[in-house]
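Heads up, one of the protein chains got dropped from this complex, but the rest are sitting where they should.
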Amino acid sequence: MKTTVAKLAKLVNGTVSGNKNTSLAGVAGLKEARPGDVSFLANKKYINLLKITRASAVLVNPEVKVPADLTVIRVKNPDLACIRVLEYFSPKPPALVKGVHSKAVVAKNVRLGKNVSIQPYVVVQPGSRIGDQTVFYPNVYIGHDVTIGKNCCFYPNVVIREKTVIGDNVIIHSGTVIGSDGFGYTVDDGRQHKIPQVGTVEIGDDVEIGANVAIDRARFDKTIIRKGTKIDNLVHIAHNVEIGENSLILAQVGIAGSSKLGQNVIFAGQSGVIGHVDVGDNAIVAAKSVATRDVPPGKTVSGVPARDHKEELRVRAAQIKLPELFKTIRELKAEIEKLKKK
Amino acid sequence: MKTTVAKLAKLVNGTVSGNKNTSLAGVAGLKEARPGDVSFLANKKYINLLKITRASAVLVNPEVKVPADLTVIRVKNPDLACIRVLEYFSPKPPALVKGVHSKAVVAKNVRLGKNVSIQPYVVVQPGSRIGDQTVFYPNVYIGHDVTIGKNCCFYPNVVIREKTVIGDNVIIHSGTVIGSDGFGYTVDDGRQHKIPQVGTVEIGDDVEIGANVAIDRARFDKTIIRKGTKIDNLVHIAHNVEIGENSLILAQVGIAGSSKLGQNVIFAGQSGVIGHVDVGDNAIVAAKSVATRDVPPGKTVSGVPARDHKEELRVRAAQIKLPELFKTIRELKAEIEKLKKK
Partner (left out) sequence: MKTTVAKLAKLVNGTVSGNKNTSLAGVAGLKEARPGDVSFLANKKYINLLKITRASAVLVNPEVKVPADLTVIRVKNPDLACIRVLEYFSPKPPALVKGVHSKAVVAKNVRLGKNVSIQPYVVVQPGSRIGDQTVFYPNVYIGHDVTIGKNCCFYPNVVIREKTVIGDNVIIHSGTVIGSDGFGYTVDDGRQHKIPQVGTVEIGDDVEIGANVAIDRARFDKTIIRKGTKIDNLVHIAHNVEIGENSLILAQVGIAGSSKLGQNVIFAGQSGVIGHVDVGDNAIVAAKSVATRDVPPGKTVSGVPARDHKEELRVRAAQIKLPELFKTIRELKAEIEKLKKK
C-alpha cells in the first residue's frame, strides 16, 4: 500500500504542514521509523523524539511545536488517527474459511448465524446460539446453552462454560476461561465443602478480554462485565463481580468476589480489590495497589491498603527521610539532655 | 422445583419461625432475591439486608435477630445448609455422554474405569490409568503414565503432564497445567543451563484447582498438594512445594520452590512466599503480602516482607501520621533553639 502525505491527511481529516507529496509506505514508532514511514506522537513525553525520527511524516495534535524541517499531519487525536492509518497500511489479518470445519463437533440443535467460521477441533455443546460472522479459532470450547452475539472473535483455546451470555463484537484472546466455578467453600467438621456455583456470566457488547484470563461464574445470579470494558492478560475476576461500562482492567489484576466497579474505572497493572467493595465511576486504583474499602467516584487511590493517592505520595516521601529522621531525634534528645543539665 | 418453607426446613434440619406454608421456587442473594426465593445470611456483616430483602424465607443461624415479619429457617451453619438448598433447586449440570468419544485419542494400554466420559479431542497417552466415573471435557491432555482416581472432573483444556498422580473426587478447572517443568537453571560460561526436572506431582483426594493455574513437577521427588486443599485461579506453585490438607490458596498467589505449607493454611489473594520457607498449620498470609521467612503455626502475617499482622497494622497506622510527625519535629527543634537562646 503506497500513498502520499496529502492523501493520508485526507483520510484522517488532518492538516499538512511540510511536504504534501512525500510518498508513504508504512507505519512505525518514532524511534523505529525509516524514510517512507509515517509515525505519530500520542504522548508529549516523547516530544524529543521528533528531533531524531527518520519518519517521513508524523501525526501530531494541533498544539505541538515541531522541528521546522519535519513534515507533520495535524489531527485532533493522533492515537485515533493512527488507528485509521494502521488499518490502511496493515495487511488484512489471515482470512479463515467460513463454515463449520469437518473436524469440529457442533451439536445438532446449535443455532448458527450466517457466515460463522468454526475451525478444527472446536466443540459447541447442545443448546448454544452463535451470531452472524462470529469466528472461533481452533480448540475453542463452547459449553451447553451458551449465547454468543455477532462479529465476535475467539482465539484458539478459549473456554466458555455453560449458560454464559456474550454480546456482539466481543474479542477474547487465547487461553481465557469464562464461567469457571467461583471459589466458594464452607467449613464443617474441619473440611472445606464446595458451595455449588450455579450462576452465570454475562459479557456486554464491544468487550475485549486478553489472554489467559479467568472470569468465574456467580454463586447464583450473574458475574457481569458491561459494554465496552477492556481486560488485559492474566486477570482474575471472581464470582458475582460487576464491572461497569468502558472500564480498563490491566494485566494481572485481581477483582475479588462480589465487588462492584462503576463506569470508566481503571485498575492499573497487578492491582486488586478485596471482596464486597464498591469502586465508583471514573475511579483509578494505581499499579500494585489493593483497595480494601469503597473507593468514591473519581478518586485515585494507591498503596497497600490503598488510600488517597496524594496522601500515599506524601507518606512515601516521608518514608524516604525516615533513616535521617531517627538521626535528628537522637540529636534533639542530646540537646534536651544538655539543656536539662544547665 | 417447587417446595415449601416447611419442606425445605426439613431438608436442612432447621427450625421455621414464620410462615411454614410459603411456597419456594429458587435461591438468590439477599439483595437479588424476589418473592418465591429462599436466601441466606452467612456473614453477619450483611445483617441489615434482612430488613430490605424480598426473599420469602432466609436461612439464618440460631442467634441472629431478625425482623418480626420475616420468615426464617434457623440452622447451625447457613452456608452448609445453602449447599443442600442449591443442590435441590439447581438444574443438574449438563450431562456428558459416557464412554470414549470417537474423536478422542486414548492409547491402547490405558486402563479406563467404569462409566468414564472422555469427550472429543481428549488425548490420553500410553500407560495411564483413569478411575471410575471420571469425566474429561474436550481438549484435555493426559500425559504418559498418569494415574487419576475416581469421580474426578477435568474441564476443557486441562493439561496433566507425564507421571502425575491424582486422587479421587478432584476437580480441575479449564486451562490449568499440572506437571510443567520447574524453573531450574544453573549458570556456566555466562549461560543458563536447564536442570532436568525429573520429579512428579501428587495431588490428594478432594482437591479442587481453579482455572489457568500452573503447578510444576519436582526437580526430583514430588510436588505435593494434600487432601482437601482448594486452589483458586491463576495460582503458581513451583517445584518441590508441599501444601498440607484443607488449605486455601486464593487467586494469583505464588508459592516459590521447595516451600512447605502445613494444614489449614490460608494464602489470601495475590500473596506469596519465597522459596525454602516453612508455613505452619493454621497460619494465614494476608492479601498482597509475601512471607520471606518461616511462619509459626497459627500466626497471621502481613506486609512485604510479612511480619506479625498486628505489628504491621501498628506500623501502617504510624505511617499515615508520618507527614504530620515531620511537622512536629520541626516545631520541637524550634522550641529547643528558643530554650538554648534563653
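Every chain is named by a letter (A and B) in the order it is written, and numbering of its residues begins at 1.
Note that a residue touches a chain if its C-beta (ideal position, glycine included) is under 8 Å from a C-beta of that chain, and two chains touch if they have at least 3 such contacts.
Only a predicted model underlies this, so the values are computations on that prediction, with no experimental measurement involved.
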From B:135, B:172, B:225 or B:238, residue that would touch the chain that is not displayed: B:238
Residue among B:29, B:143, B:167 or B:244 touching the omitted chain: B:143
Identified contact with the non-displayed chain, of A:11, A:25 or A:287: A:287
Subunit A, residues in touch with the chain not shown (by the definition above): 27-29, 32, 42, 45, 77, 79-80, 82-83, 86-87, 89-91, 93-94, 103, 119-121, 137-139, 155-157, 171, 173-175, 206, 208, 210-212, 228, 230, 232-234, 246, 248, 250-252, 264, 269-270, 287-288, 304, 316, 319-320, 322-323, 325-326, 329, 332-333, 336, 339-340
Absent chain, residues of subunit B that touch it: 103, 105, 121, 123, 125-126, 139, 141, 143-145, 157, 159, 161-162, 175-177, 180-181, 183, 185-186, 188, 190-196, 198, 212-214, 216, 219-221, 234, 236, 238, 240, 252, 254, 256, 270, 272, 274, 276, 290, 304-305, 307, 311, 314-315, 317-319, 321-322, 325, 328-329, 332, 335-336, 339
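Criterion: only the chains that are shown with their structure count from here on.
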Averaged-CA centre spacing for the pair subunit B and subunit A, given as whole angstrom: 25
